[in-house]
Each structure stands twice: as structure tokens, then as C-alpha cells.
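One protein chain is absent from this view; the other protein chains keep their places.
Note that the chains are named A, B and C in the order they appear, and that numbering of residues resets to 1 at the start of each chain.
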Amino acid sequence: MSLMSGLFNYWAVAALLLIGLGIVVWQGNLIKKLVGLSIFQTAVFIFYISVGKVAGGTAPILDDSYSQYSNPLPHVLILTAIVVGIATTALALALVIRIKASYGSVEESDINGQDK
Amino acid sequence: MFSHLAILQVVVPLMGAPACFMLGKARLTWLMSLLISVVTCAISIGLLLQVYQQGPISYALGGWQAPWGIEYRIDIINAYMLLIVSAMGALVLLAAKDTALTDIDEHRRPLFYVAYLLCLAGLLGIAATGDAFNVFVFLEISSLSMYCLIALNKDRRALWAAFRYLIVGTIGATFILIGIGYLYMMTGTLNMQDLAQRLPAIADNNAVISAYAFIMVGVGLKLALFPLHYWLPNAYTHAPNLVTAFLAATATKVAVYLVIRFNFFVFSPSWADFIQLGNHVLLILGSVAVLWASWIAIRQTDIKRLLAYSSVAQIGYMVMGIGMSSLLSLQASLLHLFNHALMKGGLFLVLATIALRLGSVDTSQLRGLAQRMPLTFWAFVIGGLSLIGMPATAGFISKWYLVQAAIEQQSWLLVAVVLAGSALAAIYVWKVVEVFWFTDKNTASNTRHLSQPQVPVTMSIAMWLLIIANVYFGIDTRLPVTLSEMGAQLLSGAS
Amino acid sequence: MLIVVACFIARSKDLMVTVILFSIYGLLCASFFMLMDAVDVAFTEAAVGAGISPLLMLITLASVGRFQQAGRYPVVLIGFIGAVLGGLLVWATLGMPMFGDALAPVHQHVAPRYIEESGVEVGVPNIVTSVLASYRAFDTLGEVVVIFTAGVGVLSLLGGGSYQKRFLIDRIIDREEHKILRVVSKILIPPILLFALYVQFHGDYGPGGGFQAGVIFAAGVVLYTLFFGLKVVQQVISEMSVRVLAALGVLLYGCVGLVSLLKGHNYLDYYALAANPKTGQHLGILVIELGVGITVASVMILFFYTFARNFGGRGAVS
Partner (left out) sequence: MEYSLALQILILLPVLLVPAIVLTKNSPNMREAVSLAGGVVLLCLAIFCYQSLASEQPTQVTWLEILPGLSLSFLIEPYGVLFALVASFLWIVTTLYAIGYMRGHNESNQTRFYACFAIAITGVMGVAMAENLFTLFLFYELLTLSTYPLVTHAGNDKAKTGGRIYLSILLGTSILLLLPAIIITWSLTGTLSFQQGGILSQLDSPVLTSVLLVLFVFGIGKAALMPVHRWLPAAMVAPTPVSALLHAVAVVKAGVFSLLKVCGFIFGGDLLASLDVTQWLLYLAGVTIIISSLIAMRQDNLKARLAYSTVSQLSYITLGALLATSLSLTGGAMHIAMHAFGKITLFFCAGAIYVACHKTQVSELRGLGKQMPVTMVAFFIGSLSIIGLPPAGGTWSKWYLVMSTIDASQWFLLVALMLSSLLNIVYLLSIPVQAFMPVKNNPVQGIKEAPLFSLGAIVVTSLGCIWLFVQPQWLLDLIQQ
């Protein structure tokens, strides 16, 4: 397998990570930031799952007709991580609602401006 | 039951939280959570004794041996951290009687205790586990509960501070996750000990080096290591007063622990050049943090913010100790973990007491405090002296070791940094003391604020326990010195 | 594909579009996971990435407004950090084993035991389930606690405060006549809940488990709310009972561990639960998955309740 196709997944992950992080720092809108954060996290999930893939393997559910399975451990880890991600997002959204209620805005610059 | 102390340490507060969640009444919840935290603290003492007498404990969760299952591995450093965190947790909770939480809306107070216990459980989980991914899970438990603890303050700025912390914290945690992912990819294991055995063989691999970088940046964000500290002053300033006390005494300490664990145990300077490089970077960042953050602290007018910057500086000391990576310096770091928890916990409790009594910690209200609340004032002075590092206080001991470590390496610049940090600390502490000490003619007769609620007895007890501990552990240093020495030996033995 | 969508998200100004794109992104992710043989993860991501989190975002949008202003930041600094980070990421990959390589260390050390032995040791065909619920059950306990923490957090932020007599969302729903939809949903909801139960208890064999089941169950309730209003639903499932259930789920999970402690085994050691090892494992997994399911479903419903109550930017903000 060539370098290109062998590492393509990981490079895609890198790109997604950067886009996600870029949205977080670049965008002033809090919701947008959270979307960026989620993309950032998802990129890491993709990375883990890619690591777990075995060429020619199948889903890790025991069955007599298969002998090669993909690695189940990353799946487990990412299940956990997804849950953590949604928990974080939910909490953050709750914060956003409160921020909107007390600042009247969800734009970073507005909020910073108000507390000067 | 004694063989299960390791897991009970974490599970007791972890299960206690949902139990408290169902109680509903603030007073009841407080009593319950206090009971839980005291039990937790007792467990940590038992655990420490066990480790001290019999050496490291390995506890296989679910009966599955590591590296297949998750392992709790308690060596002397873990036990030491667990003791610090659980003791500080119990003490601050003792102060946090429901009537003391005036900066939190009344109907939210029961949830404060639940979140507090969750946070405690999360921090203890980080300190107890021997599994890298488990670190991430518990890091998130503690982080999420921390965000909501901070946001509990009535002040709207708390919301914004919590949100920013959430963003930064999540990025940090995800960085750690990337790092762990790289390590897992290269070794196929998540167990720290197993990692430590397998990594030396692939020490020069790009992915391993990147993993180290990601984990360090991630932990650095949590640690508020200069220059990644921007979230901390806001979070500390706007969090409810008692939350600040709790966070200052525990959260950053656990992050320091993680740095130590990864720098000297999972990775190790003995086989990886990049760790040595990393340690140099830490040393430089730590030194800059000490000087720069102290300097900023001097210019603050809000006392909570001032102490928050001081925390950034004090973290710098610990990181310096890690960066020098000698036996003495590691001991100094571990000692300072303990001592700084005592002083900052104590000082923030003093501030909480003042805020409760006067309804604010605004400088203009605090003039002449020495006359109105003399005992509290003296408590602040003692805590402040410990922060400066006066002899016969806890702070002196850690400075003593740190300076010695620097002298041992003949690095006079570092000696100068540590001492200059102390001198700057003297300035910012004294700035506050001066405000308290001198009476302003305009506010001298202004005593209307004393009509505020009485400070609960438990709060005063907790405050004085911490303040006295600052003096006690400056004089009778056997406990922290012995433990940190054992810890440092363990670390340098591993490296 | 993912990258393209991500770029669109980055560029779009309309937050509504952003969120919908984000949902598509989640769905794409899920299909990618499917391709990668990670069926459980795909299932979850589909439920979370394409379902729950866009939903919550939409509700939030309803109260904060859908358009954003443009913001600009020091480009050079961010560009520099991005370049360093990107460089590090790509540089790191050069040391990595090739994608899909069966000989990579990751497949050699710990994983083989799961694949080879779990059938015997745990006796559950779905290896992911056996790792999740048995080998690394403590992580999963942590995960449940994270969800619970988020529930506590959201409640502490949005809960309590002034209760409105009639929720705004109800007013909107009442005003418009959705007779047909209501009938359809009445037909739809029971199967959804049934499916949730199936996923819950079938997790041992196929993809699924407590988490997915909880999410689906919650989705059913959410759907019901959308058609019949919050007030009606809260009469059926009161907020108080949801709160209690959320805590009970965690406790249920934790107590399984305590039971094994009391029987003299290590925490969460399911062999302690029954004389026959396999029965013990089965029982353990069943109970903890139930705990997971209960907590996840109740916290999700709780999220929805509290968010929906703030619909329109009013409500619990005191």
C-alpha cells in the first residue's frame, strides 16, 4: 500500500481537526464555536476508529463464518468519547441559553464588550 | 473490605452524588455530602497507610487483569495525591454549609453539592487510575462538574467564564485524547505501566513524540501553565467563592500530578531525549510563569483575581521542580503541591468568609478590615506569609527544597527566579494587607455591612484548620517531607 | 465528503444552515464508522451526531436567534498555531503503521484476547459489548456518570426558577392543528419505544446497548412532546420522576459493583453474581446496560424538558 492511501485517513483527520479548531477560535458566535468543537472531537473519533480497522476484517461480533475482526477496543473507547462529547455539548448549550438571557447576545465580542 | 479501599476511594463519592441528587433539600444534601467526603478522606488515609506499609497496590477492576481490564494502581504518589484532594475536598465542603453559599441561588444549592461530589470523584479518579483512557473519562467528569460549579455564581460573568473554560478545557481534554490515541496506536495498550514498558522500544517514533506533545499541551491547558493560563483568572474570579477555594486547592494539583505521571512514569527522561527537551521547556515556562504571573498579580485590584494570578505563579514553581527533574526538585514539586493546596485553600476560604460577612470582596469595602474582623485578618496574614514563604510556614519548606535543588544544579538563575517570585509574592500579599490594615477616613465608620449573615461555625473551623495547618506543616514537616521524598525516589527510580 | 461539509459549516453565516449541515456531517460520520466495521459506534453517532446534538442546538437557536455576526481575530497568530499543529499531526503520521494493517501493534497486544477469549470468558457475541460492559466496565460507569453530570449541570443552569403556567412551546403546538401528524405519531411512537427495548436487550448479540436504547427511548418521548406538548408529556412522565430515574440508573450500575464487593470479589466482577460464570457475566451486563439505558434516557429527556422550557429565551432564567 502506498504512503498516500495508507495514511490518507489520518491526513483527513488532521484536516478535520484543524477545521474544527479553526471554527472554535475564528468564529465569534458561541453556537458556531460549539459546532466547531464537535467537529474537532469527531475528527478524533474518526482517528480512533481508523486505527481499529483491519483490512479484510469485519464488525467485531462473533460469528462462526468470520475469522478476521476489526479491533473492538477503539470502538468501545469512542462510544464513551461520543457520550462525553454530547454531554459537553448539552452543558455548553445550556450555558449559551443562560448567556443569551443575561447578556442578550451570543457573540463573543458583544459579551467581552459588556463586561469591560 | 480493606483490600477494596482503592476502588471505594472513588466509588464512594461517585455513588454518593446521585444519592445526594435525590435528597432535594439543601441542608440535608450538605450533611450527606459532608459525611461522604469525610468517609472519602478517611479512606484515603487508610490507603496511604496501606501503601506506606506494604508498597503499591494494584486493583483489577471487574477482576480483569491489566492490561485487558482497567487497573487502579496506587503507589505512594497516588496515595499522596488522593490524600491531598480528599482532605481538601472534605475541608472546603465543611465550610460550604448551605447558608454560606450566598453567591448561589437558593434553588440551585442542592445541585452544588451534587456537582461538588462529582468533581471530587472525578479528581480522585484521575489520581487513582492506572489506565490512560480512564484518565480521560474521569477528567471529563471533573471538568463538566467544574464548569457547572463555576457557572453557579449569580454573577453573569461566571457564565461567560465557565463557557470559555469549557471551550479551553474540552480542547485540552481532546488533545489528551489524541495523545492517548497515538500511544494506543503505537503500543496496543492503554495501561500506564504497560505503556512504560513498551514505549522505550519505539522511543524515536514520530507518533510517540507527537503523543507526548499533545498530552503535555492538553494537560498544560488544564494546568493553566503559562502561556495557556488565560482561562484560570476569569474562572477563579467569577466562580462562587467556595468553589474557587476548592478548585485552587485541588484541580490544578491533579493536573500537576498528571504531568509528573506522564513525564516520569509513562515517558521517562532516561530513555527519551524528547522528554529532556520537554523538561527544559517546562523549566523555562515555569520560570516565566513565576515572574510574569506574580508581576500581573501585583497590578490586580480584585483580590480574588490577584490570588488567581498568584496561583498561576505558584503552579510555575511546581512545574519548575518538574523541569529540573532531579530527586530534590521533584520532591520540592510534590511538597509544593501539598503546601500550596493548604495556603490557597486557606486564603480563598478567608476571602469567602470576608465576602459572606461583608457581601463583597471589592477593595473599596475592605479598607480597615483589620479593625472590623481582626481574627479573619490575621488568618489572611498567616496564609499570605505562607504564600511568601516565611520561615515556620508551609510555604517556606517547599521554597527551601526548590532553592536547594536549583543550587544543586548550580543554576543561579533559577535560584534568583524562585527568590524573586517570593519577593513579588511579598509585594502582592502586602498590597492586600495594607488595604485591610489602613482605615480609610471615608469608610471607617461604615459598618452597615456587618448586618450580613453570620459566618457558619463550620466555615470558621475549616478556615482555621487550613490556616493552622499552614503553620503546623511549616514546623512539623515529617508527613509531607517523608511522603514526597518517597514519591521522588519512586519517580527517579522509574526514570 | 466530511471535509467538504466541514468547510461549508465553517463558511455558513446562517446558524440554522450550520446546524443542519452539522447533522448531515454526523450522518456522514456514522456511515464512515459503518464502513470501518464500527457498527456500534455508527449507531451511536447516528443517534447523537445526527440526532440529539443538532436537536438540542436547534432548540437553543430558537432562543438565541439564528444569525451571527462576523468576527475576525489575529490571523497571523492563529495561522501560525494552526500550521504548527497541522505540521505536528502530519509529521506524526509518518511514524504510524499503514491504515488497515493487521500487523500493527494495536492489533497485536491487548485486542487479540478480547477477540479470541471473550466468547469463552464473557459469553457474549458482540465483542464491543463485552469489552464495554465487562472488561472496561468501569470506563462505562464513568461514562454514565459523565452523562449524569451533564444532567446535573444543565439542571443547575436552567432548572428551577419561575415555572410558567403554559410553556411557549405548548402554545405554538396548540395553535396549529396537527391532527394527522398526531395520529401518525400515535402509531409511530409505540414501535419506537419497543425498538428501544429491543436495542436495550439485544445489545449482547447485535449492535446496540443501553446507551443507544436510552437515546432512542428519549427520541420517542421527544417526538411525543413535539406533537402533544410539554405539559401533556410531563403529566405522563413528570420531571421529578425523570430526575430520580437518572440518579437511580447510576446507582443501579454502581450497586452491581458493590454487590460483587460484598461477595468478596473485585468491584464490578460479574463472576460474583452467579455460580455459573457465564450466567454471572450475562446478568451483570444486563443489569448495567439497564442502568445505562435508564440514566441516558432520563437525562436526555431532562435535557429536552429544560431546554424546551426555555424555549423563546424565557423561563428559568432568574
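As a convention for this text, a residue touches a chain if its C-beta (ideal position, glycine included) is under 8 Å from a C-beta of that chain, and two chains touch if they have at least 3 such contacts.
Predicted model, so just to flag it, every value in this text is computed and none were measured.
Student: From the touch rule at the top of the page, work out which displayed chains the omitted chain touches.
Tutor: It touches the following shown chains in the full complex: B.
Student: Could you tell me which of B:37, B:422 or B:492 touches the chain that is not displayed?
Tutor: Candidates B:37, B:422 or B:492; residue touching the omitted chain: B:422.
Student: Out of B:70, B:207 or B:397, point to the residue that touches the absent chain in the complete complex.
Tutor: B:397
Student: Please output the residues of chain B touching the missing chain, sorted low to high.
Tutor: 385, 388-392, 397, 400, 403-404, 407-408, 415, 419-420, 422-423, 426-427, 430, 434, 437-439, 474-477, 481
One rule holds for everything that comes next: only the chains that are shown with their structure count from here on.
Student: Rounded to the nearest whole Å, what is the centre-to-centre distance of chain A and chain C, using the mean of the C-alpha atoms as each centre?
Tutor: Roughly 13 Å, centre to centre.
Student: Calculate how many whole Å lie between the centre of chain A and the centre of chain B, each centre taken as the average of the chain's C-alpha atoms.
Tutor: 28
Student: Give the residues of chain C touching no fewer than two other chains, as numbers and ranges.
Tutor: 89, 93-94, 96, 104, 106-107, 110-111, 114, 136, 139, 142-143, 146, 149-150, 153, 157, in rising order.
Student: Of all residues in chain A, which are in touch with two or more distinct other chains?
Tutor: Residues 17, 21, 51, 73-74, 77, 80, 84, 87-88, 91, 95-96, 98, 102 of chain A each touch two or more of the other chains.
Student: Which positions of chain C touch chain B when the two form their complex?
Tutor: Chain C reaches chain B through residues 88-89, 91-97, 104-111, 113-114, 134-139, 141-143, 145-146, 148-150, 152-153, 155-157, 159-161, 243-244, 246-248, 250-251, 254-255, 257-258, 260-261, 265-271, 318.
Student: If we count contacts the way the header does, which residues on chain B are in touch with chain C in the complex?
Tutor: Those residues of chain B that touch chain C are 1, 4, 7-8, 11, 14-15, 17-19, 21-22, 59-64, 67-70, 105, 107-108, 111-112, 114-115, 118, 121, 125, 131, 133-134, 137-138, 140-141, 144-145, 147-148, 151-152, 182, 184-190, 194, 198, 205-211, 213-214.
Student: Within the complex, which stretch of chain C touches chain A?
Tutor: Residues of chain C touching chain A: 2-3, 6-7, 9-10, 15, 18-19, 22, 25-26, 29, 32-33, 36-41, 44-45, 48-49, 52-53, 56-57, 59-61, 63-65, 68-71, 73, 78, 82, 85-86, 89-90, 93-94, 96, 98-102, 104, 106-107, 110-111, 114-115, 118-119, 125-128, 131-132, 136, 139-140, 142-143, 146-147, 149-150, 153-154, 157-158, 205-207, 211, 296, 303, 306-307, 310, 313, 317.
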